[in-house]
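Note that one protein chain of the assembly has been removed; the remaining protein chains are unaltered in position.
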Amino acid sequence: MKLITAIIKPHKLDDVKAALKTIGVDGMTVTEVRGFGRQGGHTETYRGTEYQVDFLPKVRIEAVVDDLDAGDVLDTIVSSARTDKIGDGKVWVSPVDEIVRIRTGERGAEAV
Amino acid sequence: MKLITAIIKPHKLDDVKAALKTIGVDGMTVTEVRGFGRQGGHTETYRGTEYQVDFLPKVRIEAVVDDLDAGDVLDTIVSSARTDKIGDGKVWVSPVDEIVRIRTGERGAEAV
Amino acid sequence: MKLITAIIKPHKLDDVKAALKTIGVDGMTVTEVRGFGRQGGHTETYRGTEYQVDFLPKVRIEAVVDDLDAGDVLDTIVSSARTDKIGDGKVWVSPVDEIVRIRTGERGAEAV
Amino acid sequence: MDGATTAWLLVCSALVIFMTPGLAFFYSGMDRSRNSLNMLMMNFWSLLVVPLVWAVLGYSLAFGGSGSLLGNLDSAFLSGTGIGADQGESLVWLVYLGAFAAITPALISGAVADRMKFSAWAVFVPLWSLLVYVPVTFWIYGGTDADGALTGWLATRGSLDFAGGTAIHVNAGIAALAAVVVLGRRKGWPSEGHPPHSMPLVMIGTAILLFGWFGFNSGAGGLTDGVAIQAFANTFLAAAAGGFAWALTERVKDGHFTNLGVASGMVAGLVAITPAAGFVSGMSPIWIGLAAGVVCAFAVGLKFSAGFDDSLDVVGVHMVGGLVGSLLIGLFANPGALGDFEAGLLNGGGAGLLLEQFIANAVTIVFSFAVTFAILKVLDLTMGIRASEDDELTGLDVSQHAETAYNLAESTMAR
Amino acid sequence: MDGATTAWLLVCSALVIFMTPGLAFFYSGMDRSRNSLNMLMMNFWSLLVVPLVWAVLGYSLAFGGSGSLLGNLDSAFLSGTGIGADQGESLVWLVYLGAFAAITPALISGAVADRMKFSAWAVFVPLWSLLVYVPVTFWIYGGTDADGALTGWLATRGSLDFAGGTAIHVNAGIAALAAVVVLGRRKGWPSEGHPPHSMPLVMIGTAILLFGWFGFNSGAGGLTDGVAIQAFANTFLAAAAGGFAWALTERVKDGHFTNLGVASGMVAGLVAITPAAGFVSGMSPIWIGLAAGVVCAFAVGLKFSAGFDDSLDVVGVHMVGGLVGSLLIGLFANPGALGDFEAGLLNGGGAGLLLEQFIANAVTIVFSFAVTFAILKVLDLTMGIRASEDDELTGLDVSQHAETAYNLAESTMAR
Partner (left out) sequence: MDGATTAWLLVCSALVIFMTPGLAFFYSGMDRSRNSLNMLMMNFWSLLVVPLVWAVLGYSLAFGGSGSLLGNLDSAFLSGTGIGADQGESLVWLVYLGAFAAITPALISGAVADRMKFSAWAVFVPLWSLLVYVPVTFWIYGGTDADGALTGWLATRGSLDFAGGTAIHVNAGIAALAAVVVLGRRKGWPSEGHPPHSMPLVMIGTAILLFGWFGFNSGAGGLTDGVAIQAFANTFLAAAAGGFAWALTERVKDGHFTNLGVASGMVAGLVAITPAAGFVSGMSPIWIGLAAGVVCAFAVGLKFSAGFDDSLDVVGVHMVGGLVGSLLIGLFANPGALGDFEAGLLNGGGAGLLLEQFIANAVTIVFSFAVTFAILKVLDLTMGIRASEDDELTGLDVSQHAETAYNLAESTMAR
């Protein structure tokens, strides 16, 4: 099994979710995160004091998928999350030894 | 070392934490996340406009544990998080090369 | 590639970010999380009812880096996040098979 | 009615109307996030439906005629009120008292938090208003004979209730208990914790309640005279004393001064001074406030031993606080400049007033408990009053109202 | 001016001033988090800049002289007002009416949410106030001849507008439509959802609006008499009826009672009773409120078929609600005790009043639409009125104001 982790722009979440559904990914977990990168941040000013805000809102998607699907999932995320503007984010793939569906105790491919 | 990641229902967090403590897991990190899966979501309505909310509140637990404990921890989470209703979540195990306790610089089993 | 995951105290985030920038880490993703560990929690009281709050605010940092840099990054986080008080947190390293920059489709070292 | 009185009663009406939203925020902040809109809605619902029922039926039944048990229908459907009838003199009272009528069932909502079907609440409110609030109000404030004296049977016996300690707070407090008995506990209570989801919202509610309460107590005399001033001052001092006493009690008992303690104590002090506001003077409001703060700070703990899941302590604050104030009238009542009524024990009166205070509250408690219990039992058998387990777990905001309180996420995930 | 009237008008002024922040919270809560401060700011801006413009020019132009189309500059720069001139008699009106002037452009902000450059809004507000609000106000309320009768041309024709149904709500509502037409839709509308970011904030705003509205409607008669009482009572009942009707409509249509429905319905009821508050009595306010609640609950859906991104339904609530109330005056107007004016159809009058109501609103709609459209076109050509796509995506809080609404994180990450 592989874990696909993607950091994307928040407003692309719906597109990515829809694209993943199309290729049969039925489950994922998302988190509101903050990203630091080349995109840079912005400044805020409160009573004349400037604050540099380096961390921008991003959404993190995790999906555990079959080894064979990993490539597809990766590509699908990349193409559906892309806006061609800086800050689009990253996707990475890492190994998973085992996965269990809590409700049924099913393991491996059946659990995702 | 292994990293155990679990996605569970929010109201089961206390039970899972208690169960993990019993088997000697002394540390974990949890995150409020949103899950998409077979459980489906719900709709909300604001001034007659319907919103489909696909993402449901879940809690994500991460615990790095000794290779030998991984199986136990996995089973303990599964049994303590189970409600037998759809949406109970997943647990997966992935490899960790190294872990350090920041305070002391201890590594490996001593760090968890 | 390696994924470095660090759980640190929230007020150390700026220091860690600065230290990582110094050694050339240009991107990272952070999440507000809650940690359970030896540090213990605190109690809150509402109308005489006590609540045990076991989970303390922490910040989780994720950075995917080159295999060769992993050690350096680990050490830098450990030294910059350290306060020598209990609850300083953990850093762990795990393997990453592949990483893609969404904007450009670049892979591997060029993507981080 | 002269211009000053008109202006004053209108301002007081606006203040009292503002209190129901204030209560909504006070309760909603204390509730968990996933039920916080349901809590708001239960209160706002009361502010919508009660004024309509009141205009159509309630006011006439609660105040009309010269009977001893219930009014008549002479003013039903606003007939004989309004500018055409008497230059608005009865209409301003209809509005002012309608605002009191609206907040009373809202008080009960705190007890049934997190588990009542909203449809059942929607029906309960007008029923309770007509079947419980209206008769009790008549007994205490209703009916007028040819000489302008009250004819309600509790009023004629001689008990005192300036702005609704018995008629409103004890009444709603005991009804809350009846509701808890019929409805049962929340899943997971008391083991699972229910900390307030937003203390700032609680404090916003507290501020509005305090502000509005001046209209509640100070307008109740109906004139812009010394009694209004004294009632206002008493309200100010009792709120301060109540908050101070509760906060101090918690500091001693649990080790900290808490915001929720301050808020609860202010409300307890305000509740306790409500029946007494126009009947006491000097340092009495401070004693009443201090007493309410301490007593209620302990009273809210009793639900655990009693096993009643009165979620937001309606009984412990409103019934107990109302009783404290109402009974202390028997000690502190100070006629003379304030008017012509029985003196309290400490001001040279006998035990007679204390006894009447006791009787009025006992009667209210028995009647309100019984009828509230009956209404809810009937609703339970017909439409069901308890939300399904699933709805309770999901949260009432989504299940009853298809809304969520906060959507702070940048993405389209709801929060 | 006697003491009671002075006190009353000052209190009403404070209440109306409080409404603009109330509106800010009502709108801001409905907006998404990343634009919520921009929404607050558009409203507060109106509360800053309009009073200044009003004191310097607006009041004099909107009320002075005895013309039929526009006032004069006799009271510009506060000359001839103030305690020295007439013991404050004109000054209290300048303030009270200034509070009305301040909230009117603020109403429009709900329609342009999420995409207007703040600098353009900053300029638009005083312009709109002088070029649209001031003339319309003069036509309806302005000018006085030697006998003290109004000389504005719509007033002399005989249409009625007690506290600003036409002059304020219909006026701002149609201006909102013009603004939407010039500004275009938000990116992603209607496919992307825009759920309210904080319903508790919406309800706080609603509570303040309701509270303040009593000053709005009840003070508009200028006296502490039966008319003030009747207007107050009508406001109370119409708000309740409006909220009740909207909530029920949604329950039938979409399956749930919602908080936003209650809030919207209360506002719709309040809007509708505004023009009628001092002209109707008895059960009429309830009918007006019910009508507004139902009609507006349907009206807010029309923007989707029409393709107009009126973000927070200013047209559907304020223009439609204002029209409902204004036209129903033609049916329910009830002179006699309330004053000397044409009776409505149901009270034995002819269709004349209804026709005049129709004309006054039609004139306002045409004029306000045209001038608002022109102002915004000119601003668009000169300074640009639409935020850049990037700014819209980032959110207007950060891009226009360099601020974020909530920083709840423990770390230094902004939230």
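The letters A, B, C, D and E name the chains in turn, as written, and every chain counts its residues from 1.
FYI, contacts are C-beta pairs under 8 Å (C-beta built on N, C-alpha and C of every residue); 3 or more make two chains touch, one makes a residue touch a chain.
Nothing here was measured: the structure is a model prediction, and the numbers come from that model.
Asker: Among the chains present in the display, which ones are touched by the chain that isn't there?
Answerer: Touched by the chain not displayed, across the whole complex: A, B, C, D, E.
Asker: Would you indicate which residue among E:Pro21, E:Gly243 or E:Gly330 is in contact with the undisplayed chain?
Answerer: With E:Pro21, E:Gly243 or E:Gly330 as choices, the missing chain is touched by E:Pro21.
Asker: Provide the residue numbers of chain A that touch the chain removed from this figure.
Answerer: Chain A touches the missing chain through residues 44-51.
Asker: For review purposes, identify every residue of chain E that touches the missing chain, sorted by number.
Answerer: That gives, for chain E, the contact residues 2-4, 6-7, 10-11, 13-14, 17-18, 21-22, 24-25, 28, 36-37, 40-41, 44-45, 47-52, 55, 77-79, 82-84, 87-89, 91-92, 94-95, 98-99, 118, 122, 198, 201, 204, 208, 400-410, 412, 414.
Asker: Using the document's contact rule, name the residues of chain C that touch the chain not shown here.
Answerer: Per the touch rule, chain C residues meeting the hidden chain are 11, 14, 34, 42-46, 51, 53, 55.
To be clear about the criterion, only the chains that are shown with their structure count from here on.
Asker: Which chain has its C-alpha centroid at the greatest distance from the C-alpha centroid of chain A?
Answerer: Relative to chain A, the chain whose C-alpha centre sits farthest away is D.
Asker: Could you state the distance in Å from the CA-based centre of chain D to that of chain E?
Answerer: Chain D and chain E have C-alpha centres separated by 33 Å.
Asker: Just the number, please: Cα centre separation of chain A and chain C in whole Å.
Answerer: Whole-Å distance between the two chain centres: 17.
Asker: Quick check on chain A: which residues sit in contact with 2+ other chains?
Answerer: Touching at least two other chains: 11, 14, 30-32, 34, 55, 94-95.
Asker: Where in chain D do residues touch two or more of the other chains?
Answerer: Touching at least two other chains: 402-404, 409-410, 412-414.
Asker: Can you tell me, using the touch rule above, whether these chains form a line, ring, star, complete graph or other shape?
Answerer: complete
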